[in-house]
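This is the structure, below, for whatever I ask next.
Just one protein chain is left out here, and the rest sit where they should.
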Amino acid sequence: MVILEGKNVTKRFAGLLAVSDIDFYLQDGEILGLIGPNGAGKTTLVNVIAGVYRPSEGEVFFKGKQISGKKPYQIGRMGISRTFQVVKPFPGMTVKENAAVGAMYGAGGKNKSAKEAIQRAEEILEFVGLADKMNKGADQLSVASRKRLEMAKALAMNPKLVLFDEVMAGLNFGEIDQAVELIKKIRESGMSILIIEHVMRAIKNVCDRVFVLHHGEKIADGTVEDVLNDETVIKAYLGRRYKELTH
Amino acid sequence: MIIMKRLLKNFFYGFLTIGLVLSFGHFAQAASKSVIKLGCAISFTGGESRTGKLYRDSYDMAVEQINKNGGVKVGNQTYQLKIVYYDDESDPTKSSKFVEKLIAEDKVNFLLGPYSSGITIPDSLVAQRYKVPMIEGGGASGKIFSRGNKYIFGTLPPAGQYFKSTLEMLKTFNPVPKTIAILYSDDKFDISVAEGTEKLAKEMGFDVALYEKYAERATDFSSILTKIKALNTDVVLVAGHTEESLNFTQQAKELNVNPKLISMTVGPSEADFRKSLGKDAEYIFGVASWSTQMNFKGYLFKDTQEFVKEFKAKYNYDPDYHNASGIADVAVFKDAIERAGSLNKEKVRAAIASTKLDTIYGTVEFSENGQIKGTSVALQILGGEIYQVYPNGAKKPVYPFPSWKTRK
Amino acid sequence: MEKKKLQYALIGGFILLIVVLFPLVSNNFIIRFGTDILMFAIMASAWNIIGGYTGYASFGNVVFFGIGGYITAILMEKAGMHFAVAYLAAGFGAALFAVLIGLPVLRLHGHYFAIATLGVAEAMKALVQNLEITEGNSGIYLPMLDLSIKGQYYFFFYMMLGTLILTLLLTYLVLNAKLGYSLIAIREDEDAANSVGINTTLSKTIAFALSGFFTGLAGSIYAYQQAFLKPGPAFSVQTTVKMIVMAVFGGMGKLFGPLIGAFSIEIISETLSNYFLVAHTLFFGTVVILAIVFTPKGLIDMITQRKFGISYFLENIREHRI
Partner (left out) sequence: MLLQILVNGILMGGLYALMAIGMSLIWGVMNIINIAHGSFIMLGAFTTYWLFAILGMDPFVSLAFSIALLFALGYGVQRYLINYVIRASAFITLILAFGIEIFINNAALVSWTADIRKVQVAYGAANFSLGNYVTIPTIRVVAFLLVIVISIAFFYILNRTNLGRSIRATSQDLDAARLVGVDVAKTYAITFGLGVGAAGAAGTLWSILFPISPIMGGELTLKSFVVVIIGGLGSMLGPIIGGLALGITEAFGTNWFGSTYGNLISFTILVLVLIIRPKGILGGAD
């Protein structure tokens, strides 16, 4: 079943094309990688899906329902949650409260009391491995922990689909491996995932399918193997760097 | 870091000094017996502080004069007068709070009023609540006296009559001016002045060509002046405050607007106004319930002229009707207390209500509602001094104005 | 944990008892002074809801005070209604105005929001100055409360006290409910708040309306107490500034911060004006400057952290200077 679908999605900023006429889809339970050079329009696309931007043209469907034009919070409550490339914790709250806010207002949050939400937050923090830092202030975390908190907030919203925007940038190899494990665990718990990443090691390890953007246009879409060997992709994005990283 | 240390050190000494001063304040507050305390919450700071000072100066001078000459006699006992002041910061909330403090904590016997109608009203309501008589010289709005408050007495005449003498004077000119522009500040007192003047002017057959309100404390009059110039009215009557009168006059010159006569309620009679405008103040008319040229037999002072002389010597500026009104307030208290022969508030209140007292301010007599009976006179600035020109003027009014361009 | 809570409850209850009993042993002026402190405590606490917790620095909160006052004045004076009706109408009227004005204005952020609210308050003042029903700039009388002198003082004191307790209690409940989390989330990062499913517009508007509601109630009691209202003082920018200074001075974003701020600022300025007829405002300015430089986190931070003295002051400066 297709859980997320975009048709002819285009986003312009003051005449500048950021995303140009893109079709995409995501199967239920799938992990889709979204890659491309900086400025290719990846984050813009995530923002369009999450409702931060209304697409200039085209439509986005979630579980068959049109969501383009809805507000971020509405989309969040329908079951799509996202992380931010530059993490956005609530620095004045504790780690637990951060996650609790997600549980309160995400999908199904309406029926949760503040107390239940805090309980849920504790479970999630356990799940992402932040249980020991639960009562710390969010502004006192390390980079890796902050990325985890960002994911915990998204997961606490009880989503069907999560959009991970570079959750591994800035992590070391050991931390990346842990994050990859976490993402696999998340999929096992029944969520679909769209993941933007520059870290090829991660992409190769977790993605079922990869989708490449370049200058706002889709230049490839297929299995990891196929895409990473695609000539255009290598020329446009991976280039020498890819070879260096993989060998 | 060094700077910070120095800063801290300075702050430390600063606090020490403040602390010392505070503790001295305590010792200074020694109480003495046989004193009648008058309470007054008035503006020392804030928007009304300038005019507030005029009243304070007068209150102080009147009290000093009374105490020097034997104080107040109640029965066989003589009392000294003493004023307890608080700064109301030109804020009605603060003012009414301090009036409550004066009554509840300082246990003052009677109350003197603040300046400006907007502050006087809440204060007068406190006076009413406690049934403590208050005499005020700083609020003339009819609104103060419209609620049947028996404990408030005012020594500024009803605002509506302010321009009456001026309008009568206009009738004596040849040719009689026809069109009048009435401008007024959006303030209780000035609104009453304008409403009264418009009514009177129409009754007397003048054509009120422009009747316009402007914002309180307005600085820019170019719009209104442009209108006046276009309408070419003969006479411009302004009911406003000193700053506004100053701005209006200067901008009339800037924009070369030349009516035949300009008269203003507040401003021309004040020394500040003439000093600030210099030659441009020439020929401007004013109205006042009082002027320094009047000659009334006084109660605390021998007569008006002697008061003016002594006042000038003491404070180094010309008194105006605010000052005279303030003197009258204290004079009325002395007279009423002595006639009542008691410090009982009800008795003194009754005595005030039946006052008929000659003061340097003229004869003080209160109407049923507590406001003074009386009208006002027309003044004009001639040769840098202010003269009463109507009725029975010290000098003859100069009419029409020489236009700005033809003046030296 | 439980023991500590009990301790706090005991201390709180004791303070409350003192406040409740205090008018019975004081002279009228002290009661009036207490009433004023309570009034500012209400307004600073109400400001704290939108400014402290939600992070929207309203510079026009006095507009609710003025509206509350004028609704009371008009209903009682022109329509002859009972104060109880006017009181409630003042609160709800101010809250309604907050909703109407909040919908467009709460879209702005930071300084822009501050200036827009300031503009709203000034425009409202100018409007009231020109309206017929408010009797324009010359001001409007209210009927006077028909009680004994002492009775009047008790009435206004306990009205203010009741309203303050209502304000603090509701704020406390809101904070521990989901709404409270959403407000703080908005303050900390509005985009993130939106993306975790918070209807930020709704939350902000509710916060603004609550703020307006309590401020309106304070305005209503004030109007009845003064028995006379004039647009200038009723919509004075200075009043807004005072609310903010009190909230910041005490500690904004803390439940009791504004209360402590209102109490200490009023006591300080009253003491100063007792000793210095003219210069008291000068010293008051100095106190504000010193307080901001040395204790920018508010008195409550000092109290809860049990930190006093020069090292605490220098720590603050080191943290914030360049």
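Order of writing sets the chain letters: A, B and C. Residues in each chain are counted from 1.
Note that contacts are C-beta pairs under 8 Å (C-beta built on N, C-alpha and C of every residue); 3 or more make two chains touch, one makes a residue touch a chain.
Nothing here was measured: the structure is a model prediction, and the numbers come from that model.
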Worksheet item: Thinking of the complex as a whole, which visible chains are touched by the chain that is not shown?
Response: B, C
Worksheet item: With respect to the chain omitted from the figure, which of C:22, C:92, C:158 or C:284 is a touching residue?
Response: C:284
Fill in: Residue of B:127, B:144, B:180 or B:246 touching the missing chain in the full complex
B:246
Worksheet item: Among the options C:74, C:94 or C:114, which residue touches the chain absent from this view?
Response: C:114
Fill in: In subunit C, positions touching the absent partner
57, 104-105, 107-108, 110-112, 114-116, 118-120, 122-123, 125-127, 129-130, 137, 237, 241, 244-245, 248, 252, 278-279, 281-282, 284-289, 291-293, 296, 317, 319-322
Fill in: Those residues of subunit B which, in the complete complex, touch the missing chain
3, 7, 45-47, 49-50, 52-53, 186, 212-215, 217-224, 226-227, 229-230, 242-243, 246-247, 250-251, 253-256, 272, 275-278, 280, 404
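Quick note on the criterion: only the chains that are shown with their structure count from here on.
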Discussion item. Taking each chain's centre as the mean of its C-alpha atoms, which one lies nearest the mean of all protein C-alpha atoms here?
Written reply: C
Discussion item. What's the farthest chain from subunit B if centres are computed as the mean of the Cα atoms?
Written reply: A
Worksheet item: If you average the CA atoms of subunit A and of subunit B, how many Å lie between those two points?
Response: 73
Practice prompt. Just give me the whole-number Å value for how far the CA centre of subunit B lies from that of subunit C.
Written response: 35
Discussion item. Touching residues of subunit C toward subunit A in the complex: what are they?
Written reply: 176-178, 181-182, 184-185, 187-189, 191-200, 253
Practice prompt. Spell out the part of subunit C that touches subunit B in their complex, as residue ranges.
Written response: 27-30, 32-33, 36, 126, 129, 136-139, 141, 144, 149, 152, 222, 226-228, 230, 232-233, 236, 238, 271, 273-275, 277-278, 280-281, 283, 286, 290, 310, 313-314, 317
Discussion item. Taking the touch rule as given, give the residues of subunit B at its contact with subunit C in the complex, in rising order.
Written reply: 4, 8, 11, 14, 18, 21-22, 25, 44-45, 85-87, 89, 91-93, 96-97, 100-101, 103-105, 117-118, 121-122, 125, 128-130, 141, 143, 147, 186-188, 191-192, 215-216
